[in-house]
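To keep things clear, I will list the structure first and then write my remarks on it.
All protein chains of the complex are present and in place, except for one that has been dropped.
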Amino acid sequence: MDQLFDVSLFASALRMLTPILLAALGGAICARVGLFNVGLEGLMLIGAFSAIVGNYLTGSIALSLLFAIGCTLAFSLLFAFMSIQLQANVIVVGIALNFLALGLTTFSLRAIFDVKGAYYDKNMVGLPKLNIPVIEDIPWLGGVLSGHSVLVYASILIVAALHYYLFRTVSGFRLLAAGENPTAARSLGIKVTRIQYGAVLLCGVLCGLAGAQLSLGNVTMFTEGMTAGRGFIALVATMLGQSNPLGVAGASLLFGFMESLSIRLQGFAMPTHFTLMVPYVVTILAMLFFKDKGYMQEARKSSGSSR
Amino acid sequence: MLLQMEGITKSYGNVTANRNVSFNLRKGEIHALVGENGAGKTTLMRILYGMESQTSGEIKLGGKPVSFGSPTDAIRHGIGMVHQHFMLFPSFTVAENIVIGREPSRAIGFDRKAAAEETTRLAKRFGMPVDPWKRVGECSLGVQQRVEILKVLYQGAEIIILDEPTGVLTPIEVKELLAAIKELARQGKSFILISHKLGEIMEVADRITVLRDGEVTGTVNASDTGEEQLSRMMVGRELVQLGRSAAALGEKVLEAKGLTVRGSKTKPLLDGVSLNVKAGEIVGIAGISGNGQSELLQVLAGLLQPDEGTVELSGQDVTGASVQRIRGAGLAHIPEDRYLWGVSKEADVTENGIMGHTGRLSKNGILRRGKARSMVAEWVERFGVKTGSLDTKAQHLSGGNLQKLIVARELAQQSPFLIAAEPTRGVDVGAMEIIHAELLSKRDRQGAILLVSSELTEVLKLSDRILVMFEGRIAGELTAEEATEEKISLLMAGGKAVG
Amino acid sequence: MDKLGNWIKPLLQPLLALAAGLAVGAVAILIVGGSVTETYAEMWKGAFGNFYFITNTLARATPIILIGLGVALAFRAGFFNMGSEGQMVLGALSAAITAIHLPGPGWLKLIGAIVAGMLAGGIWSAFAGWLDAKYRMNLLITTLLLNYIATYFAGYIVTYPLKDTTGSAAMAQTVMLDKSAWLPKLFQGYSLHAGFLLAMLGTILLYLFMKHTVKGYEIRMLGGNPLFASYGGVQRGKLMFLSMFVSGGLAGLAGSVEVLGTQYRYLDGALTSPGYAWSGIMATLLAGSNPIGTAVAAILIAALQTGGMGMERNTDVPLEVSSIIQSVLILFVSAKLTYSFIKRKKAGAKNGPAV
Partner (left out) sequence: ACGSNSNNAGNEGAANGGGDDAVKKRIALVLPEQIGVNPFFALMDEGFKRAGEEFGAEVKTIESTDPAAFEQNLRSTVAENYDLIITATFQAEDALNKVAPENPDKSFAIIDTVVDQPNVRSVVFREHEAAFLLGAAAGLSTKTNKVGAVVAIDAPLLSKYTKGFEQGLKYTNENAEFFVNYVGNFEDSAKGKELAVLQHSKGADFIAGMAAVGDLGVFEAAKELGFYASGQDVDRTELDPEHIVLSQLKGTDAVAYETVKAFMGGTFEFGAADYGLKEDGVGLTFVTRESKSPLSPFIGQETVDKVKEIAEDIKSGKIEVVNPLAQ
């Protein structure tokens, strides 16, 4: 068991969960304004790709992050425009954007780098790793918490900031209102559409960061379809965390931890296929404790009482 | 003249909701707007509130022409509206609901404490007490209505539009609301009040404007008119006063014993309720909403499992049985909340009409659509349901017309037992008359009816026996002869029966 | 004039979408230096160029239609079944195992395999329904998660216990099915197989079921407002089970016909990598859960995919261009362009004088 639960397990969990967490936070914001964003996978992929392009073009980490954010912003603007302005079914838009992102990144990989499948340059520099002064010297904790990429720490700050924003600020309050009862919010002169746009764009930023963490943090390369389903896991984390930043963080943590654990379990005489299942099985088991609202309440909300 | 609306016409395609309507409002006045369902009251007010734009006509505020592109404009000009359907955020607190849109803040932070203080201050000033920290979803409808009005007042409205504000309130809540309105009017606020309840209009209004089919039939001073005249102006004909024949009692059709529903709260929602309904009688249940009526109905209809107690219907034990079985045993059910239980908004009139009738309308599981349509068409005709066609979606019907459809559907069951919950909520006088007549005729044909209504006059008018519920129990029983509004009100508030 | 307008209106949206998709695709083609007309001609040929390519497209559409129908049924009942992939995989695996091990004549194997496939898909799907009914687990999450579990499980089965040890043994796959248990091809030498007829039959049956049966009516009402349905005596639990079961069963059928009509064995990854499940969900959503519309949308999506392959075969334009066109087209089809268009016209008429 020592072998299972060692420092590197927790450190690895932290790295694994960061992209999921960032994207899931984006998904949560969208969910809060009533837009269920299935396109997280695509947005993340665009983020991962554009971070690498930014790095290639500018050679600067800060600029490549900005570039990644810019690209995902443009992409999420498309999502917003289609689903808010043109009233398209959000789920269709999400799925279509996933396809589009995959096609676009693969296409651009060829158009920009003239390679297929992956772009890798051993001289490319990834996100800087931070050693946290005091903590790094604490025996166990230092190994787990110190020495990760800036975005790992940033994601923790973002959780706190988002929590503060949603539940403590006026603008966050209005965002919640726009999601809870858009008709009522509109009748009070709250610019619901503008808020929805804002939420989707914020989601774009977060997915951009998630992608950058993947392509410049976890590794330093871009490979086709490198999100490998993490966007969907993020979606699950969003729902499991009930679109609450802290809840989402908890769900992502569970997932990151289980994924790292599942890797380790491969050594323990269980067929790999089953160890790979572990995170999903555990998530389902965890759902036993996070009961859904139940259809009665759902229906009550959507059918709207005649009062 | 504070407000003038002149020659307002509003068309939706080929429907003209308002035709050359003129309407004005004085400062400090309570001006009632009445008319049948679909007469155009809400439309007129939506135009005033900037939610719709008129096809033609002019609005003047303090003599100056104005035009509102959005509710925000209207709010800025001191016009506030309490909508026919609540515009609240159930998961937010009372204070949050009131200050939303103009939140007190510190830097970017939302100062919830200041909001609560402001709410308490406002509530005190206008005499409408609320708990600022309570979630609105957990408040009674009366309090929710109060929150709506406080919200409008917080926004600084001078002209307040109330669209059917008393539709769901209990008599006591109605009294409190009307008192509050009067007080506010005395303080200089002006009100436009839409209601189908002529009694309360006669009580508070200074002037009354009547709409019929989108046109004004007249504006009268409240002191110069009476309910009969108003009804005539609205409907365009005399209404007949229904006489109630003596009850010819038959067998017990429904017998419930010791029904208890615990729920998650400390107090049980339903606490050992026993009652029976015999063939040929209407048993009315009165009570302030939230005292277990909803739970009682849901248990009887099979939508909620009781923790204790038994229900017998037409001699069969149906305790905890499925809705299907209970309906099979002879239940029809006009639900208390038509949008929640009564219809699927996305489905059309026919589809909504055949719920519960599919057994008779099918053969080997195949639905006979032609038969279904002619059945529903007949109801639409008989009850005067105003609908574009049988394929119109339910969400496009006005509430009153939807209610007529539901009543028709349930009466057509020809079942021995009928639950009629709020059968005329939000329904105009003409339609109310039809529904009341139908209920009484069912009773006369030896039907057993359990009537639940927050409308005391309705309970008094229709019931042969009246039960009053308080805190999940039956607080008292009165016969039609001995029941008066005072006695019932006392029981409803938890007092002892005095007669 | 008016008549023409009425005729054009429903076509306006798809045409606009097509134009948008092709325009974006043209830009991409130009970027890689291809000829736009030539590329599009190849794309058309690849999808509908001749009888061979038409049947090809329909063969690819077959599993997409079936999955789409299943999803449509669940959607109609108000359940967001995102688990088609897992249901399809388990269905395919069960069909393969049955066809291999069921003794008896070919037709029996075939029917047994189809039934087993539908049962497996249906049970897996109903399991998610059960979790929802019993433990109030959000169906959308569980179905998504169950996909992973199903695919890993199927992968394990064909990697270890039921691995094909005949041929090169390099693949995680079952042995090849006996020829007698193959679904017949509709035309000799063409890939279109009898599964397509099943898909067509399914489309018509589902359409009739939804529109003309009591259960179909109850399902629609349940989806519209579950409280209304239960108020009217519809048994949500039972109906949820039924609709999830049939929904998963259709996905299972999709997997089965792929195995029995195309691959003739269960091959790990062969059903997941083409993204049939997502295509099916997309077809359903595009068609607003209408069964016939779903079939049409599925064929459209399949045509874009086969057309893309044709383009890649015969031009130097990379396949991704087709997926770009596909996604842009779908984005625009789903947009309520006509909606806003008509609304704007109305608004104009409202404010201005009548024309």
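To keep things simple, chains are lettered A, B and C as they appear, and every chain counts its residues starting from 1.
One rule holds in what follows: a contact is a pair of C-beta atoms (placed from the backbone, for glycine too) under 8 Å apart; a residue touches a chain by one contact, two chains touch by 3 or more.
If you're wondering where the values come from, they're calculated on a predicted model, not measured in any experiment.
Just so you know, the chain we are not showing touches A, C across the whole complex.
The residue from C:153, C:231 or C:264 that touches the chain not shown here is C:264.
Across A:108, A:260 or A:283, the single residue that touches the chain missing here is A:260. Only one of A:120, A:153 or A:167 touches the chain withheld from this view, namely A:120. For chain A, the residues in touch with the chain missing from this view are 3, 6, 8, 12, 15-16, 115-118, 120, 122, 214, 218-221, 223-226, 228, 260, 263-264, 266-267, 271-273, 276. Interface residues of chain C with the unshown chain, by the touch rule above, are 52-53, 56, 59-60, 155, 159, 163, 167-172, 176, 189, 191, 258, 262-265, 267-270, 273-275, 305-306, 309-310, 312-313, 319.
In this text, only the chains that are shown with their structure count from here on.
Relative to chain A, the most remote chain by averaged C-alpha coordinates is B.
If each chain is reduced to the centroid of its CA atoms, chain A and chain B end up 45 Å from each other. Note: centroid distance chain A to chain C, computed from Cα atoms, is 28 Å.
Across the assembly, chain A contributes residues 299-300, 303 that each touch 2 or more other chains. Shown for chain C are the residues that touch two or more other chains, namely 225, 227-228.
Remark: chain C residues 28, 31-32, 78, 131-132, 135-138, 140-142, 144-146, 148-149, 152-153, 155-156, 159-160, 225-228, 236, 278, 281-282, 285-286, 318, 320-324, 326-328, 330-331, 334-337, 339-340 touch chain A in the complex.
Those residues of chain A lying in contact with chain C across their complex are 78, 82, 85-89, 91-93, 95-100, 102-104, 106-107, 110-111, 229, 232, 235-236, 239-240, 271, 273-274, 276-277, 280-281, 283-284, 287-288, 291-296, 298-300, 303. The touching residues of chain B, counted against chain C in their complex, run 11, 53, 55, 301, 303, 322-324, 327, 333, 335, 340-347, 351, 354-356, 358, 362, 365-367, 369.
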